[in-house]
Structures are given as C-alpha cells and as structure tokens.
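Note that this complex is displayed minus one protein chain, with the remaining chains in position.
Here the chain labels run A and B in written order, and each chain numbers its own residues starting at 1.
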Amino acid sequence: MNLTRRTFLTASASAAVAAFFGSQQAFASLEDLNKALNDYTGGAEPGEGPLTLTTPEIAENGNSVPVSVLVESPMTEDDHVESVMILAEGNPLPDVATFHFSSMSGEAKASTRMRLAKTQNVVAVAKMSNGDFYKVSNNVKVTIGGCGG
Amino acid sequence: MNYSRIALIALGATLTASLIAAPVDEKLVIDGELEMTTVAPSPEGHPLPEVRSGWHYRTETTRALEADSFENPGMLGVEQGEELWNTVEGTAGKSCASCHQDAAETMAGLGAVYPKWHEASGKPINIELQINACRVNNMGAEAYKFDKGGQKPLTAYIKHQSLGEPVKVSLEEGDMQAWWERGKELYYKRTGQLNLSCASCHEKNNGKYIRADHLSQGNVNGFPTYRLKQGNLISLHNRFRGCIRDTRAEYPAAFSDDLMALEVYTTWRGQGLSVETPAVRQ
Partner (left out) sequence: MAKPRIKIPKKVAAGDVITIKTLVSHKMESGQRKDKEGKVIPRKIINKFTCEFNGSSVFSCDIDPAVAANPYFEFKAKVEEAGTFKFTWVDDDGEVIESEKEVALS
C-alpha cells in the first residue's frame, strides 16, 4: 500500500477550518464572556440549580452542534424560568442565543443548533422569576475535518 | 530508505492501533417507519466485501438528523423543489407537473435507476441533465447552470421520491459498460500534487481517519446531500470536484464526460443501497 500517514497529514494541512467563522479568527476573551454574563445577571453570582445543558461530547462539524437546555420549574406565574442564555467561551463572540420562557411554556425546555469555532466550553445561565441565577457548563470537542472539500 | 519512510513505519503502528474505527452497526429507519438498506452485498466484481452507506461513518448526532425527516435540514431543499415542480416557466407555459403530474407517483423509483443510457445524446444522463433536457425541449425554459437556480432542490425533490429504493444502474443499455470502464479508470487514477486517487481514501482506507474525518466508502446514494459544513445541499458533481481539488489537481467541469463516467461508476459501487436523498453528512 502506497498511501501513507504522511500523505494524509499533508493532505489535511490544507483543510479549511470552521468555514462559517472565516479564517481570520479572533476569539472572545474571558472579559467578553464575563461582560456578557454580567450584563445578563446584573452582577449577581449564579449558583447551582436544576439546570441541565445537553451538548454532544464530540461534534463532528462545528457548524451545527445541537444544544438543549432544561430547567426544572413549576412554570407558574409566581415561580417560573424567565430565560436561559447560552454562551460559547471560544467563539469570536461569546453570545449564542437567549431563550425566553413564559407561564405558557409549560416546561422550560428548548433546543437549537449552534456554531462552535473550536473545542471549548459552552455555558448556560438560567434566570428565575425570583431573581436567582443558575449556571452550568459543558465541554464540547470540535473535530476538524480531513479534507477541504 | 529516506527519513520519512522510517517515520512512517513508526507512525504506521499508531495508525493501525488507534485510528482504525469500524463504522457503526446500526439501522437507519426514517421517522421510525421506513427501514433503509445501508449495508448491501457487493455487486459482482466489486473490490469491497460489502457496500456501506456513509451514514454508518458519521457520529450519533449526525445520524439522528437523517433519521428524522423533520429535523433533516435537507428537507428544506426538498420542499423548495416541490414548489419548483409546480412552477410554470418558459415559453410553453408549463411546469414539471403539467406533464408529470404528481411526482410521488410519476417519479417514484426513478432516482434509483439514474444515471442511465440516453440514446439521443449517445451518453449517460443523470437527473440534473434530464431536468435540463425537459426545460429546454418541453418547457421552452433555459437550462439550469451547474448548481444554480432550482437545480439542486429540484434534483433533491425528484430523487427523494425514491427514498428507500435500492440503487440499480443498468450497464446493459447502450454503451454504459464502456462509460463504467472509463469511470473505473478515473477512480483508480492518482491525480494532483498529493497523488491520490478516489480509491486511496474510499477503498483502501475507508473506516480509517484522515485527521478527524472518518473516511467512508464514498457512496453516492444520498446526493444531493445536506452537508453541515456548508449548511446547504451539495450536489454530487460539486463533491467530485471538491475531492479532486483536495488532491490539488485541476478538476473537470461538472457534467463533463469524465465526471459523468465517474457518476456511472461510483453509483454502481453503491448498488443495492437505498436512495437516501437528502442524506445528512458532516
């Protein structure tokens, strides 16, 4: 067999990375992330709570990574989840999306698909109607394709 | 023996040990109803022991997208194709539906038997070129340019009417056998600065990783395919050209004789697999 690992490594050197974010990437700083977090919480320190963030351990392509959040709550007028913000630590901009719920949501559960520029932590912060904040984060490994095609 | 050869021998052991990962052995059932054939016995003369859909080589997340016809983003293109099917264009004042009525009936199974011999042109014809022939000859409309206008969505819509049907290429008609031979020659011909053939990756190394990408057999039963990377439907000839470009070679024009021959041959290599259009890949 003539095909070698070296050939493959050479081939992959031309691989295009994260097409949607372009090649000139400036990644968000921790400051950007903390600012987004602070703007959202008004400076309150998020604690632990019944917030679940579901992401794949390994994403085969960073351009479409499923992300799902669930907050356990009775979802009544008096006691409900107002919103959940999703942030990506290693993207050019940390903000991904903010889900807003209401008592008509029935359950504070929502999913979307996001772009991740590289392997990084994804953070979810839930804002409760009583002013509490919960935070959780997951690591997602983003693999880089073999060929540019 | 030069340095790189020595390095290779050392690395070769790692490659075999850690980078070979078998494709998963699961079943693709669309919407819990339509069971797809994603592993088929090889046609006679095929170099691999069995034919496998690229679906098996993808992660659980990507596989799940294809298994749910709502979550499959390629279905947006299929729905757009349905609109185009019913849209009147050209001087004859006709749409596809004017002659072919309900595609669910008239196009059923068709996507599974293309490319096929086209006597009038003395060449094989695929769905894209068949659409163009219809547009020019029967509708008085302009032919779609490669990947432009409604070409991808309409092709996806027509092929989707054969979802689940086994791919079957008829090599007996016309000169199909000769085109198959020509396609085979191209499949094994090393090209580009990287000196790779289709077979280098998709036959000899399928199941291994090229960097983080799990190499499939390169079967074409799911095209046009929704690729997460582009967030769009990708046509077969675009994929051919992309692969050839990545070997750092000049690539042939879409629908050129070379790529039509390659379509005949690669379709045959996946014979027996279900049509998956629109498949979902990384």
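By definition in this document, contacts are C-beta pairs under 8 Å (C-beta built on N, C-alpha and C of every residue); 3 or more make two chains touch, one makes a residue touch a chain.
Remember, predicted model here, so these are calculated numbers, not experimental data.
S.K.: Please identify which of the visible chains the hidden chain touches across the whole complex.
M.R.: A, B
S.K.: Considering the complete complex, identify which of A:L33, A:M75 or A:V140 is in touch with the unshown chain.
M.R.: For the chain that is not drawn, the touching residue is A:M75.
S.K.: Which of these, B:P23, B:P73 or B:G270, touches the one chain of the complex that we don't see?
M.R.: Residue touching the chain left out of view: B:P73.
S.K.: Footprint of the hidden chain on subunit B, which residues?
M.R.: That gives, for subunit B, the contact residues 70-71, 73, 75-76, 79-80, 83, 228, 231-232.
S.K.: When the complex is taken as a whole, what residues of subunit A touch the one chain not shown?
M.R.: These residues touch the chain not displayed: 19-25, 63-65, 68, 75, 88, 91-93, 95-116.
The rule is short, and it goes like this: only the chains that are shown with their structure count from here on.
S.K.: Taking the complex as given, what residues does subunit B use to touch subunit A?
M.R.: Answer in residue numbers: 4, 7-8, 11-12, 15, 58-62, 73, 194-196, 200-201, 204-205, 209-213, 215, 228-231, 239, 242-243, 245-248, 282.
S.K.: Touching residues of subunit A toward subunit B in the complex: what are they?
M.R.: For subunit A paired with subunit B, touching residues are 1, 3-12, 14-15, 19-20, 56, 58-61, 63-66, 143-149.
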